[in-house]
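Just below is one structure, and these are the notes that go with it.
Here the complex is missing one protein chain, while the rest keep their positions.
For clarity, chains are labelled A, B and C in written order, and residue numbers in each chain start from 1.
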């Protein structure tokens, strides 16, 4: 896989929405007063008559989306994930998921790489309950092109769906030909020594980690897991059986997100030692995106170190008892 | 352990609140228009001047609690978990947890045993993100007496805390002498063949399951895990090492709750096969509490069957690939 | 999806569901009063069998439902509740659903005997509306207060702003429900988009679970609040069929004339109205009558 520069995943969402708008007349978009930030502005300027500004009212926007869906529309509502997963959580549970309404949510500003806006805006906890809601589909694309595909795919499936994307430019490395399917994970690099399972911007870090590990003769399998729900148990089970240990990596709390999904899946199919790379049960804070990724341990370096621990545990067993999280990181 | 009849855990919460009120002048309680149901009415009638009705406004009640906490009070707000974990999720994240405000939430009507009110009121998804929020303490007591102790304990610790309790009468079997400590799990029955880790009303079902298994010579270790966060990794790791396989049981979705916590913890310390007893990624529905527990697979029978599968997997390995959840159960 | 079985009917004929249905046309005020009475009887019958559920709100709002479904107000086809041209009703106060079930049964949308399955395992008549169960006329799930009205606003937007049709959307909230901020988000949005095809009905019974509304958390003055949020707001006697129909006609005129204003009908009602021992008693918000109480109620409603 090759790098084609850097591009934020939110642009993939914005462009994917335009792709959808071209194909489907009944796609409508709701604005939450940050349409420029989450790129729904692109749809708005193409089809102003299919765009409705709801203001700063995430509860209402979500539930209005349910009403539009029950009227045969395919409504997208996008905001920052901090507000369109949490402020409207009850609405997502009841009016969207219990209703099986065909509502699509775009949750931006995910992860610590939001940068200087600080902790309130850096959502790190929403994957936990989004994947726990019945009927919900949860997608976390790894780069611009995958975000664009995922947006189109969620618009074309029937049922509630949520896509998680980021603010800052991140490596762009998949192509229109890279396979993407809801419910599937893809092996981006083969290897049998350790499996690195990642989503979002951490996939590229996992690729870098694999390269680094290869220097010491360790062949890491890199798995891109954009579909958190439904989850690809077969690919994970295969990796667990072939490699015997796993590192998960995500821009989310270490609890209950991708790492949690992998831990549950392996416990059910092929239990192996797992090391969890993610934010360690602490809130974020202001700083530059790259600086924060570094300070919060969200880089290939952390993945490499975790891979070594995972292999060590596979080969020699665990000693002592460790919590999933370590000490908080900010300041 | 002996059965002393049946009693709802919500009564433990209501009585614990009165215990706290007697000891601490600065405990105040906020009502959300269901004070009788969640038993904050007991506190209200004892100390009307320390009780404030906020009406049907869970967002406001939660944030007002944060304001009261920042003024040195120890505010409790209780409602149905569907509304005081979800409707106010953003407030819990930012005004309570990020603020490290000393706010206490009582989430009632947890689980399918709510009965005839149906799916909207049967909250089954909130443990996932409550345990993912930094600074949050999450307690799920197993019976009346433990609920009462847990309520007092959460009032006397400093920081955000949430207690989850149920509507219907459930077996009452712990005593004032049964150990309870935030952050600790307790072995309620010893055994080395399989570990049954449960919380809430499922603990008694696990005790019944252990008895049933004993009839076939299987010695199950029953672990009561009321402290979902902080989590007792040591007790779980010990059980995993001693027994080699685990069944988790909770009145919550099989994803990201207690089962998720155990899967993560064992993946980090001692990976073993786990079977997950819980609601299988489906919404609830109307019916009588016991009937629903039966239909949704939340009884000792399911735990027994799962224990046999877990032991089988430990001894003979897994075959095929299975999702955590099976098919939906309601109707 | 499987229907719950209807339990065998009670020995007492007062408690039995009958088979009469009423026509979807403009009935006279006297007829509406009779229909409301039958709806009330069915609410009592349902709740007595269920052994749990909400009496007060449903009984108190029976006249509103009679006017809406049998006063020539809502356009619907009981034989095809998915008819694309229908007006839609969204129950925001999900706990009041027994009155909606009784109304739909009396309109012939589904077999009246099925009312006996209320709140039983597998029923289409869930404790709070469950759209997944597929009961004709249940447009959406609800039960978390303050959400249904937003769904209704979304439907009204679909009709007026996307599909440009002449359908109307009605939604009923309680008065305690006005304490939910999301209600005011919905209201602000409805007036912003000039949804004159949207009619918000407030069941103003002055009661909620913990007591009188001004004691639990004061929502008054309701009319000023709704007016300041951009609604053409009128107050009606929620137990006077003629006044209710007048209110709905006012809304219809707002719509057909293209007023650009959503309508709010504040219906003054009494919780538990029609059953003397429940009348205006907040204690009856959420419990069913016992067998004996049900007989008394049905005798009063005879």
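Methods note: a residue touches a chain if its C-beta (ideal position, glycine included) is under 8 Å from a C-beta of that chain, and two chains touch if they have at least 3 such contacts.
Quick caveat, the model's predicted, so the values are computed rather than measured.
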Contact list for the unshown chain, restricted to visible chains: A, B, C
Touch with the omitted chain, as defined above, among B:54, B:140 or B:240: B:54
Touching residues on chain B - with respect to the absent chain: 28, 50, 52, 54-55, 57, 59-60, 63-73, 75, 90-91, 93-95, 98-100
Residues of chain C (touch criterion as defined above) contacting the omitted chain: 146, 179-185, 188-189, 191-192, 217-219, 221, 224-225, 227-230
Chain A residues that touch the omitted chain in the full complex: 31, 33-37, 53-57, 59-60, 82-83, 87, 115-121, 283, 285-288, 291-292, 295, 330-331
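Convention: only the chains that are shown with their structure count from here on.
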Mean-CA-position distance for chain C and chain B (Å): 35
Rounded Å distance, chain A centre to chain B centre (Cα mean): 28
Chain B, residues touching no fewer than two other chains: 82-83, 86-87, 119-120, 283
Where chain C touches two or more other chains, by residue: 130, 132, 141-144, 146, 181
